[in-house]
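Now for subunit A:
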Amino acid sequence: MKKGWLRKVGMLALTLTMTVLAGCSVLTGTKASDSVTVVGKNFSEQDIMAYLVGTMLEKNTDLQVTVKPFLGGTDVAFQSVKSGNADLYVEYTGTGLVNILGEEVQTDPQQVYDRVKTAFLEKYQLEWLEPLGFNNTYAIAVPKEIAEKYSLKTISDLQKHAGELVLGTEQEFMERPDGLKGLTALYQMQFKDVKAMDHGLKYKAIAEGSIQAIDAYTTDGQLAKQDLVILEDDKHFFPPYFAAPLVRSETLKAHPEIKEVLNKLAGKLDDKKMAEMNAQVDVDKKQAKDVAEAWLKENGLIQ
Partner candidate 1 sequence: MSEILNVIIDRWPNIVDATWQHIVLSIVALFWAIVLAVPTGILLTRFRKLATPVLGFISVLQTIPSLALLGFMIPLFGIGATPAVIAMVVYALLPIARNTYTGILDVDPALLEAARGMGMTKGQMLRMVELPLARSVIFAGIRTATVMTIGVATLASFIGAGGLGDLILRGIAMVDTGIILAGAVPAAILAILFDMLLAWTDWRITPKGLRIQNRT
Partner candidate 2 sequence: MGNAIVFDNVRKSYGQKAVIPNLNLSIAEGTITVLVGPSGCGKTTTMKMINQLIQPSSGKIYVNGSNALDISPVELRRNIGYVIQQVGLFPHMTIEENVTLVPRLKKQAGEVNREQVDRMLQLVGLNPDEYRHRYPRELSGGQQQRVGVARALMSDPPIVLMDEPFSALDPITREQLQDELIRLNQELNKTIVFVTHDMDEALKIADQIIVMQDGHVIQQSTPEQILRHPANEFVRGFIGEKRLTSHLTQSVDEVMVKHPVTIAPQKGLAEAVKMMVRKRVTGLIVVDKDGTYLGLADSADIHARYPEESLSIRDVMRADAAVVNVSTPLAETIPLVQQAPYGYVPVVDDLGRLRGLLTRASLVDVLARPYLEGGEEHE
C-alpha cells in the first residue's frame, strides 16, 4: 500500500502537472481558426475516444487537429472545453446530467440525452452530437458457471441467490447514490457478504472464485477477457452513461463539417466492442491511438 500510495500521489502530481502544462499551452497557443483541439479524461477508454474522434476529424476534414489525452477528471475536461481552451471531448450523458448539471438521476436514455442536449446548449453553448452507441454504466457481472448454475439472466434473478454470493465492489460503488445501497434496495436483495476492493484485484478475485459477483463498468476490458456474464438491469436502476462528442457551438458554427463527420460515428460502437478495445489497451498494452485507428479503418471510416 505504501507503493500504492506513492503511485497515487505520483499520478496525482503527474495529472496536475499535465493539466497545468496542457492548460498553459492551450492558453498561450494562438488558435488559428482552422484548428481544433480534442481532449480526453484520464482513463484508457477516454484515451481511445480522444484519438478516435481526433483521427476521424483529421482524416476527413482539412482541419488542423490537436489531441490532448489524459487531461484530468471530468471537471478538467469540461472546463477546458467550456472556456474555449479546447473544442471538444467525448462525454457520458449520465455524467453530464448528474455531475455537471447536478440534477437528479434519471434512467431513460433518451430523456437523459434530450435533457443534457437542451441544457448544455442553453447554459454552456456546448452541443451534444449523436451518441456513439455504447453505454458505459455500472453493471453486475457474474462468472458464466454461476450464471448457468442459478440460471441468472437479470439482476432480478439474483434476488433468490444473492444470499449465497459474495459481491466484490469498488470503494466508490459503496458510496455512490447510484451504487450498492440503491441497487439492493430496489432489487430487494442481500448479498452473503460485500467486500470492498481494488478494481483490478476484483477481476482477479472473481477469476479465483473468492467472490462470485462484481460491480463492473459495461465497457471494462476485463469483461471481454474473462468469461463473465453481465446481468440485465431489468428494473433500470443504473442511469445511462451513453458516450457522445460534446463540442463548442462556436466551433461548430465555424466548421459545420465537424458535426457531419462525427455523426458518421453515431451508433457504430457497442458495449462489447468498446470493452474489447479497452482490453487491448489495458490487458494487451496496445497504444490507444493504434487501437482507435484500427477500428476506424476496420469500419471504413478512414482510409
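A few points about this structure:
As a convention for this text, a contact is a pair of C-beta atoms (placed from the backbone, for glycine too) under 8 Å apart; a residue touches a chain by one contact, two chains touch by 3 or more; residues count from 1.
Candidates were picked such that all candidates are chains of the complex that A comes from, given by their letters.
Computed from a predicted structure; not experimentally measured.
Between subunit A and the candidates 1 or 2, a touch occurs in this complex only for 1. Residues 1-5, 7-8, 73, 168, 170-172, 174-176, 195-198, 200-201, 204-205, 208, 210-211 of subunit A are the ones that touch candidate 1 when the two sit in their complex.
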